[in-house]
Structure formats: C-alpha cells, structure tokens
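Left out: one protein chain. Kept in place: all the others.
Our next item is chain A:
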Amino acid sequence: MEQTDPDLSSSSQARQKLEGLLNKNMRIRMTDGRTLVGLFLCTDRDCNVILGSAQEFLKSADTFSQGEPRVLGLAMIPGHHVVSIEVEADILEDGQGFGVDN
C-alpha cells in the first residue's frame, strides 16, 4: 500500500480510510431491521458492502425467538438497504482516519 501525503486529494484519503477498515469487524443494520455482524471485505461507490463470516441477528425487541445468531458466511448488503454501519471502538483507536474528526 502506497504511503499517502495528508495533503493529497480527498478521494485518496477516503480510500485510505476505507482500507483501514478492511478485515475489521463491522455491524450493519439493514432496512428490514436485521443486523449483520462480520468482517468488512469489500465495498464500492454505491456503498454495497460485503461482509465475511457474517452472522444474522434479528431485531432485538419485537421478535419472539430471539437469541442465537444465524451463520450466513459471505454476505453482500446492497447499499440502499444499509441503515447504519458500526465498527468496534478499539479499531478506531488505531487512528485510520475514522472517528478522529468525530
């Protein structure tokens, strides 16, 4: 991975930010209320995200059979179904750009 100057264009900065998140745990909430947790592997301009070793959790409150996650494996979440994206806090402490300006 090439070293980038902080002054470089915003697009390469964004790329660097995203690359810093690769193979990190990510929690994505989808439009139907389910949450997927898995390793961030891939994304594109439309914010389609691929998670590896993903697990599916049902919405917490209103489902009767709550509890064990369901293992999905490799899953792609279309960008327009992504409601929120979360990462673990200690990942951000590595200082890859995310959260610093938060």
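The working rule: contacts are C-beta pairs under 8 Å (C-beta built on N, C-alpha and C of every residue); 3 or more make two chains touch, one makes a residue touch a chain; residues count from 1.
Going forward, contacts and distances are computed from a predicted model.
Student: Refer to UniProt and select, among "Glutamate--cysteine ligase", "Ras-related protein Rab-30", "N-alpha-acetyltransferase 35, NatC auxiliary subunit" or "SKP1-like protein", the name of the complex member that is left out.
Tutor: Its UniProt record gives the name "N-alpha-acetyltransferase 35, NatC auxiliary subunit".
Student: Take the complete complex as the reference. Which residues in chain A touch the chain that isn't displayed?
Tutor: Where chain A meets the chain not shown: residues 10-11, 13-15, 17-19, 21-23, 25, 27, 30-34, 36-39, 41-47, 50, 52-53, 55-60, 63-65, 67-79, 81-90, 92, 98-99, 101-102.
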